[in-house]
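A short write-up of the structure that comes next.
Missing here: one protein chain of the complex. Every other protein chain is in place.
Think of it as A and B in the order they're written, each chain with its own count starting at 1.
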Amino acid sequence: MAKDILILAEHLNGKLADITFEMVGKAKELAAGFGGKAVAVLLGNGVKSLAESIGADSVLYVDDAALAQFNPEAYGRLLAALIQERNPRVVMIGNTSIGMDLAAGLSVMTDLPLIAYVNGLAADGGTLAATSQIYGGKIQAEALPDGEACIVACLAGAFPADTGKGSAPVEQIASPAPLDDLKVNFVKLIEPEGGDVDITQQPILVSIGRGIGGQENIELAQELADALGCAVSSSRPITDAGWLPKTRQVGKSGLTVTPKVYLAFGISGAPEHLEGMRGAETIVAVNTDSKAPIFDVAHYGATCDMLDLLPALTEKIKG
Amino acid sequence: MNIVVSIKQIPNLTDELEINAEGTGLDHDALQYVLNEFDEHAIEEAVLAKEATGGTVTVIGVDTTGELDGALHTALAKGADSAVKITGDFPRGTDSHTQAKLIADAIRGMSPDIVLTGVQAADDRDGQIGPMIAAHLGVPYVGVVTGVQVKEGKAVVHKEYAGGVMAEFEVALPMVVGVQAAHQPPRYAPVSKIRQIAKTAKIDEVTGGAGPRAGSTVRRMFKPESAGHAEMWEGSPEEVADKIATLLAEKGLVKRG
Partner (left out) sequence: MLALTERTIFVLMVAVFGSITLWGFFNMYRIVRRGRAASKFQNLIPQAVKAFLEVGLQTPVYKSRLILTTFHAFIFFGFSYYLLVNLNDLLEGFLPGYSTAEVSTGIIGPLNFLGDVLSIGVLLGVVVFLVRRFIAKDKRLEFNKDVLLYPAVEKGGVKRDSLVVGGFILLHVGSRFTGQALRLAERSIINPMQPFASALSFALRALPPSAFTSAIHASWWIAIGLIVVFLPYFIISKHVHIIAAPVNLGLAKQGERGHLDPAVPPGAPPDLAPGAATLADLAWPRLMDAYACIMCNRCQDVCPAHNSLRPLSPSALEINKRYWLNENFTGFAGGAASPPLTEFAISPEAVWACTTCFACVRVCPVGNEPMADIVDIRRRMVNDGAELDSGIQSTLEKIGKTGNSFGQAARNRAKWAATLDFKIKDARKEAMEFLWFVGDYASFDARVQEITRTVARVLKSAGVDFGILYDGERNSGNDVRRVGEEGLFEQLAEQNIAAMSKCNFQRVITTDPHTLNALKNEYPDYGGKWDTIHYTRLLAQLIDEGQIKLAKKLDYRVTFHDPCYLGRYNKGFNPPRALIQATGCEFVEMPRNKENSYCCGAGGGQIWMGTTPPGERPAENRIREALAALATLNGHGGNGAKPDKPLLFVVACPKDVVMYTDAVKTTGNEGKIEVKDVIQLIAEAMGEELQTSNSQLQNAVPA
């Protein structure tokens, strides 16, 4: 099986995580190049139907009561055994909360190299080239494994998910390692508490500044956020004015946020504000003033009126 | 309770990161190194655990800069009891595999009950140190942890998943924990205390041997598309809205309607 790619399928609360499809999609493309197959591995309890919704070349699953919830020790053991047994070319694991408990340990246990924080993968001739996003997103590093086989830990959102959806032949396999003497015991899941939304935990932020003009326009931003399923944050003058609660203020005297996309509407980009949102993965700024300093940190910008743009974008998203 | 904290120095990310002439790594010598932020949380969580249950905190790291002493003194000022540095021929930016092996070898003899370390570091290109130490020691690892409670040979840890959901695990000690955030913000160590400690405290030195290396080789290092100025989208609000919607869809954040 030395040409196959093994992908760890991630799931939580009975739902497959997007990272699974993203990796499977990419794996299929790479496996074709290596002349192997993209084999997804699903560990869980009563997960047959989940296994059936993965669009890999084939899906292996282990069904065991001990796997009802993610358990890093159990996962680690099973994956180490599977890797030893099947000797894959590439092992793909999410660089996610779940995957980060596994990949580096497996690298030591199986003596395979690990390339982490991967957001680019290519089969370069016969070899795999993996690009890592490191140093807080400031640097990309493209690396080749020293041997042939390796583990890659892929960042969420790095590859399109669509091609990883579908179905494949599924095969239940017996647990390749014992699971009865685990030192790690799952106790319970804790759902987040209510209260005001936590803007530091949002994948997207619709962030507004004084360009919003007046309190009556806050609604426009809220409608967009509702459509996107995210939250509204703001610069300080907006919370100062009491138009939004203090918990929504981004910046030096507010919160530091790192969403995937930060939509800065009508924010000039004062240093105190930038301090709180610089770390966002992608920043889109909309400001009528083309000289506004926000454009120096934004990745994309437009100089249109936010009051026109907000409803237009809401329409687009609602479809 | 024997608590060990493993720490790592990384480049200060507010620095302009320069790439070396070969284009395969950073120009490390031009950079200032600081303690990995997550390790600061690991130290805090360790000191909190000690304050709650008693025991000792030992902080250990590989000295890749010749400046690890400063970080160790700071940890001592924050309440750690002893400090160990691993010295040898380890350049700045030494890979995680090597550091993890050195640390695991150095702490095996200490028989720690629990090892805390930052869940990740900005330069973990070849993976995070915590799970590697756990694998070397043959003990379990749980990472992305925001709270540790230890009692009677067990640790109760809270691990964070995406979207704020958390899982609680009970783990038989010894174990390694990858700390995402201490349950209190890391305390401030006053400089006068650090300077006092720098004068009196003893740092144990361990000489480290050769490490396993990362197992992969960087052939090209580059900066993502220049962040100097935004790429400007021209057009009507509708056109701009369209571009934003496309971007969000590409990022997998919305369905493309």
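Annotations
As a working rule, a contact is a pair of C-beta atoms (placed from the backbone, for glycine too) under 8 Å apart; a residue touches a chain by one contact, two chains touch by 3 or more.
The structure presented is a predicted model; accordingly, all values stated were derived computationally and were not measured.
Interface note for the absent chain: among B:32, B:111, B:207 or B:236, the touching residue is B:32. Screening A:11, A:236 or A:260 for touch with the missing chain picks out A:236. Interface residues of chain A facing the missing partner chain: 210, 236-237, 239-240, 246, 249, 252-254, 268, 270-271, 291-293, 296.
Mapped onto chain B, the interface with the missing chain covers residues 12, 14-16, 32, 34, 78, 184-185, 187-195.
Basically, only the chains that are shown with their structure count from here on.
Separating the CA-averaged centres of chain A and chain B is a span of 20 Å.
On the chain B side of its complex with chain A, the touching residues are 11, 13, 17, 19, 26, 96-97, 100, 119-120, 122-132, 134-136, 139-144, 156, 158-172, 175, 178, 213-225, 227-238, 240-245, 247-248, 251-255, 257. Across the complex, chain B is touched by residues 12-13, 17-18, 22, 69-73, 76, 96-98, 100-109, 112-117, 129-130, 132-147, 150, 153, 156-157, 160-161, 183-192, 198, 201, 203-204, 228, 260-261, 263, 282-286, 290, 295-305, 308-309, 312-313, 315-319 of chain A.
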